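Every protein chain of the complex appears in place save one, which is left out.
Should a chain be cited, it is by its letter among A, B and C, assigned in written order, with residues numbered from 1 in that chain.
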């Protein structure tokens, strides 16, 4: 039993944390948020240079990490800084799917930061249901519509799920493919997504099934949970600082017992969230991984809401202003619940898997 | 719209509250709790004399009340004082069932306080399911077993549900009937109940169906909710007094902001509970009465737990001792959740009725 | 006890329903239903419609041009208006300044300002909060120094809702710097077109721009714009704060919001069934539904007591806390229903202009509303302040 990070991961964490603290300031991030692209190409290159993207892949895939704890370390730091660049969707999910498909040249580009991807799976009316795929693959072309596709506009290629007969499989679609239409829009918590229409769009079969997509989603669950954890750490830290510096009725508001005790509860729950992310990362390869992942996502959803709401409440008005760091962080935390199944979805999955 | 009590009910409330405050002290009640009978015959007679039992019946039945708000007024006061005498089971449920059956002579005795009843409906394994009746009526005798029958030992007659073929009907069984066996025991929150075995026990058909029992249960839901409300008022009041008088670290503990704010939350929820009981009483005759009753019982269950637990917690150790008033009150509140369907049972019923 | 309306009350309810059916513009109701920000034009139009009917100032005496409704009538109107998705009345002139002027203003002030509130000549905003003061109103710093027939005002106000539309602001200003805390504060009416007044929008976390900072630099205000006596402003401010409480629980808004959640959850699919049939989601809906039913009755109880002459100070604090918790829970449910489609940032949709933002449930920007309504427990006396009031009142010997 050992809960210390390896030296390599400790170094990765330190490097990434330092880089983001210096470069990814509130002001820089707010500029990115309001930019047309919704992401910074410079930041993306630098993340690649720092090895952050490579840490998401195993050595066989051309990276130098790829395990649950590698993802946890990277995404916790991205979450702490409120990074909106699509590391999760473009590099992790897209890249790992291509790695499973044996597209090592493209994976190399992903790790180098020179290739952007998008995973187009969810469809209108599908909510979080993995099986809800009406898009059809028929003789080398795709027909259908995909909903809220993260990073769709910036992607060089889209990885699209579609039914060929009954089976769901994944296909590669180039950004300039015929019949591909993307209606892009910004997201409340930063970054951009789009509604994707495929009208007899030529595609390349990837020889990947729904099972592969589920495996990639498991990685994404570790990542989004760790990201939310990092954001919760920021929220808690900002709140603690605020309570210690802000005075009202002549004293720091943190000396008011109610706020002090509620702060204590947040710290207790933050430890719970930290342990939940460790469980998700540590049991990612276990036979009952899905049970642990759903447990974690449910807990992160519950505690995330508490931390976001309590942090805003304890700040008061200042946290309601868009330019204040916590506003963005709180949005990241809450909106993470809308990805890869929400609190209730994973509660149900946990119940089903517990009964099995 | 008018939320004032009528003059008659105001008088009933005042009389009953004054009587219980003077006569039903903690010491008197603790003696009753540890007595073999588990109830006081003197108190019972005096409640009858005060008209408390008569207030549970309409004028046509020989009483002078019987509406939802009459029950609410009576049981709120009984709950406030933590009364363990079986007014709900013996007089209200038993008496109103006999009234429905046209047994006006017996109802008269109930109102006079000279007849005790018990309603034997639930069976082992039946939980809160109203339909779970395996007891059989066959040629004038009953065969079966009844679970946790309140007031079974003291009852002069038991009203027993049984199946005659498919239909559930109610039967009257005398205390000395052949084949009737009662294994009695005390209850955690006061009073006594028993396991009742019927082995070819002679009975009298009451010409009442499950529908009549459900109607009596609706009355019981108003009563148990009002009783829990009264107990919550006591718990809150005791806690408020304790916070104002008990000092720690040199000051009244109510001046510690955390406790003050938690007290405020209790008071807010107490208002919710009060309104819920008004809803139950006020809509008892409405076409959607069941919806309101389930809403109330669910809310009372949730808030009751909060009030009981928070009152104990804010008191600290003293509330853990049996002889302290709050200990009994808290038990009454929590154990009320185990009668006529608990918090979850009524949540489900509310959902089902909402969808209908 | 009688929980039903009297015949008169039922007749009034019908009258309100007919009015809303006939007079409320449907495009306005649609915006309100979707949580899309109303423009100044919309709000002025709705005020004019109400004013034409004599219903714009429900709580004003008839002598000042008000409807002089009792508390139950106001409750009926508020509930029906929310159910019909009518816009909220902009409260600053009507619910806040109006009563203060009626009680403490001079005859001249009443004659001049009150009709202009009703006919829309003036749009008022509120200058109470200051940066760094939060719920501690008494520590305010904006100074007003007497100079001949004028006060010269310097300082800054913040959280000024809809200040961008206003031409007038009522302000708390410090006129005696040596007095401590609540003393030495005056209540001043300031024309926002006076040189030295600057309004800067504060963008809230949901992207909305409804609140502002207002800066005063050597702003000259005629002394006749002082309400009541100099240094007595705290009295008027408290009167204002405690005056308008009939709708503090927001029952109507919560009922309308919960109805929208149910409608959306019937349309939203969850593993092949409507989401509303999912037991876990249904449990969330049912619990807030049950809580809301109880609070609606609390609200009626308190209103009926107020109509009978009771003083609902403590209860107002209770209703504000519970009301905000319930509304915020409903906002949370709406966000959950929307699933992945809660994520798009409907910045333009806030003003109803964007077609590219997907909104399959016709729900509008539900996540933005969730964040925006965090304000309900912060502004207007935070829930912590309210709990403090409740504890203080009851622990000092009130009822339990």
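To be clear about the criterion, a residue touches a chain if its C-beta (ideal position, glycine included) is under 8 Å from a C-beta of that chain, and two chains touch if they have at least 3 such contacts.
In this text, all values refer to a predicted model and were calculated from it rather than measured experimentally.
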Chain B, residues in touch with the chain not shown (by the definition above):
122, 124-129, 147-148, 183-189, 193, 195, 248-249, 258-259, 305, 309, 312-313, 316-317, 319-324, 327-328, 330-331, 334-335, 337-339, 342-344, 347-348
Where does chain A touch the missing chain, residue by residue?
1-6, 9, 69, 233, 236-237, 240, 243-244, 254, 257, 260-261, 263-265, 267-268, 270-276, 278-279, 281-283, 292, 295, 298-299, 302, 347, 350-351, 354-355
Spell out, residue by residue, where the missing chain touches chain C.
279-280, 283
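We take it that only the chains that are shown with their structure count from here on.
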So, what's the distance in Å between the C-alpha centres of chain B and chain A?
52
Centre to centre, by mean C-alpha position, how many angstrom separate chain A and chain C?
37
Distance between the CA centroids of chain B and chain C (whole Å) is 43
Which parts of chain A, given as residue numbers and ranges, touch two or more other chains?
256, 258
Quick check on chain C: which residues sit in contact with 2+ other chains?
384, 387
